[in-house]
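Got a structure here, written out as structure tokens. Questions coming.
A single protein chain has been omitted from the complex, and every remaining protein chain is retained in its original position.
So that you can tell them apart, the chains are marked A, B, C, D and E in the order they are listed, and the count of residues begins at 1 in each.
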Amino acid sequence: MPALTHLNRKGEAAMVDVSAKPPVLREAVAEGRILLQPATLDLIRSNQVKKGDVLSIARIAGIQAAKQTQYLIPLCHQIPLSKVQLDFELRSKAVHITATAITVAPTGVEMEALTAVSVAALTIYDMCKAADKKMRIEGVKLVSKTKGTSAT
Amino acid sequence: MPALTHLNRKGEAAMVDVSAKPPVLREAVAEGRILLQPATLDLIRSNQVKKGDVLSIARIAGIQAAKQTQYLIPLCHQIPLSKVQLDFELRSKAVHITATAITVAPTGVEMEALTAVSVAALTIYDMCKAADKKMRIEGVKLVSKTKGTSAT
Amino acid sequence: MPALTHLNRKGEAAMVDVSAKPPVLREAVAEGRILLQPATLDLIRSNQVKKGDVLSIARIAGIQAAKQTQYLIPLCHQIPLSKVQLDFELRSKAVHITATAITVAPTGVEMEALTAVSVAALTIYDMCKAADKKMRIEGVKLVSKTKGTSAT
Amino acid sequence: MPALTHLNRKGEAAMVDVSAKPPVLREAVAEGRILLQPATLDLIRSNQVKKGDVLSIARIAGIQAAKQTQYLIPLCHQIPLSKVQLDFELRSKAVHITATAITVAPTGVEMEALTAVSVAALTIYDMCKAADKKMRIEGVKLVSKTKGTSAT
Amino acid sequence: MPALTHLNRKGEAAMVDVSAKPPVLREAVAEGRILLQPATLDLIRSNQVKKGDVLSIARIAGIQAAKQTQYLIPLCHQIPLSKVQLDFELRSKAVHITATAITVAPTGVEMEALTAVSVAALTIYDMCKAADKKMRIEGVKLVSKTKGTSAT
Partner (left out) sequence: MPALTHLNRKGEAAMVDVSAKPPVLREAVAEGRILLQPATLDLIRSNQVKKGDVLSIARIAGIQAAKQTQYLIPLCHQIPLSKVQLDFELRSKAVHITATAITVAPTGVEMEALTAVSVAALTIYDMCKAADKKMRIEGVKLVSKTKGTSAT
């Protein structure tokens, strides 16, 4: 049975030691969605052509959150992100969010991608909360994770 | 139809001006859950009697994230939190998370409660990701929001 | 001759004690501009109708920076901002930036407004630097500062 | 005509992907100045022999801000700075500020140098604002940018 | 026997709820010292007349750390500090550090004063570590704590 790598043999919190792992190209893709009422989606849609729209702000919030993952998730390593990308799709009842995080580092970036999705969804929530009292964030999960060969 | 309060008439991002609102006792409760495989839940359960367990670390991460909501969600105000509390319940297929945020402030704290739930869920994800590849965060939403009379 | 309030009698750095000052409504307006080549201004202009445009991102960066002034400027107090607003005007050779900061607090918010202008200008610089090698930030200064009567 | 690299083909905010670029020695020098009244310059000058003087604090603020550029400028990468240096020159009507940032990284550090100059200028502003109501930050720009050959 | 206020009845981490406590003038004084070799103390002493000296930088670091106590100590409340002051005394074998924190808030600021002392000591350590391999931080403790009557 797999153990929890973030607890040591005594059950204490522990960062996994990555000092022996070489920096390698790594990518993680995560997704999630925020369910909104159709009227709220219309509001988002109609603002999209203007500056300062909801999705543009959620995108920036997600990118900035990805860069701060190490300070939010206690046992995460400090990873220099090569790129973070947020994509939004307006569906019939939800905004679907996809985040891609890329790095050249000794450990993976799934937490960075998942954090970007979560904070982008929370930002949409914040901006629409006066208009919609029934929002819900669903299906935040990892879509894929890839790893290249050693960069050195 | 309600408008998006965080965009001004030109559709530009705007913080809502709260300078005329007196500080009032406010509470918000949010919830969410992270779906895990039964074996992962057993791992969390068996570690609970030890120091450094998963839920204890997720609790601290959630409390600290609530205090940083203003830096994560671009248009949130800086709110001094009187209390943040995180409660976890181990169910058959998920850890259920409830966060309560309390303040005496001119504006509400639902974003603080929702951020606490999200970051606690992400922390559980991080600590279990070596053991469980199928985790999913679901049902992050506001449960209740109350507001007292003026504190002044 | 006026003294430097942030240095005590021994010439040491000192935060000004504001504990005896009541919280009062205060507003500060600051401005500045970033000089760009006409072709760069055209690029910004043509992107304005799309999501994610330069000014929208600079606006968010300015708002977030205002909320972090206390951590950037060593002797600034922690001020809860009631509102931050950034306005941009595309002129013939520059983007003109105006920032308004509002608070109910024992001390003023000119540093918050000035920080918002500076970081918004730096963000425009960052986003245009591949296209324009001659940008320059000019005229960052306070425009006005007002103070209401005691809020208590 | 050069495009804006921080917007993708759809006009959305995007971090430039630097994962294929090797870490290389890079240096950037930026400058700016803050215009002060002669009496204020005298105050700064006379405090320079004491501990806690204005320029010493502005220097620390600039160095610390350079290390936080990635959190201030939304699309900046997280760059480990090898060195940051701030130099001040008291001229007849201004404090002239020069910042040098050095790294071994896949992308440049001009934003780090420009941020150091801006925050150092804002710190001087903050410390002199009780004595001088006419300060103005001018001429914040890049002076030079150099890049070595691959470090690997 | 007194209980640990930061653990609830189930032994879980908890922020103490301060929402019912009115904001009151509060002051805390903390102290500590860093033991150094006499030669290192001479180096600090001889630099004191120059800009950028060790104690001036430690002072700024202590002030800034006090303002970030809430993010360093997980269960601390966000307290707006009215003033932070750091005093240093060069003794025969140590730099003695005193920090004073003042606020008008519903809860005390001893952690802010203690954090200021600790980070000032660590900053002196950092700046002297090339010259002195035997430094030691000792006696970090609260000196006094006072509380005024309700400010409202």
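In this text, contacts are C-beta pairs under 8 Å (C-beta built on N, C-alpha and C of every residue); 3 or more make two chains touch, one makes a residue touch a chain.
As the structure is a prediction and not an experimental result, all values here were calculated from the model.
J.: With touch defined as in the header, list the contact partners of the absent chain among those displayed.
T.: Contacts of the unshown chain, counting the full complex: A, B, D, E.
J.: Which residue among E:R91, E:K129 or E:K147 touches the omitted chain?
T.: E:K129
J.: Out of D:V29, D:V54 or D:V84, which is the one that touches the chain we can't see?
T.: D:V84
J.: Going by the touch rule given at the top, which residues of subunit A touch the chain that is not shown?
T.: 8, 12-19, 70-71, 74-75, 77-80, 106, 152
J.: List the residues of subunit E that touch the chain left out of this view.
T.: Subunit E touches the missing chain through residues 1-8, 10-14, 32, 39, 43-44, 47, 50-54, 57, 60-61, 64-65, 68, 72-76, 110-111, 114-115, 118-119, 121-123, 125-142.
J.: Can you list, in ascending order, the subunit B residues touching the missing chain?
T.: Residue positions of subunit B that touch the missing chain: 48-49, 51-53, 55-57, 59-61, 64.
Heads up, the rule we're going with is that only the chains that are shown with their structure count from here on.
J.: Chains touching subunit C and subunit E alike, please list them.
T.: B, D
J.: Just grab the chain with the largest centre-to-centre distance to subunit E, centres being mean Cα coordinates.
T.: The most distant chain relative to subunit E turns out to be A.
J.: What whole-number Å value describes the gap between the mean CA coordinates of subunit A and subunit D?
T.: The answer is 30 Å.
J.: Show the residues in subunit C shared as contacts by 2 or more other chains, in ascending order.
T.: 8, 12-14, 50-53, 56-57, 59-61, 64, 68, 74-75, 78, 80, 152
J.: So which chains actually touch one another? I want all the pairs, not just one.
T.: Between chains, contact exists in these pairs: A-B, A-C, A-D, B-C, B-E, C-D, C-E, D-E.
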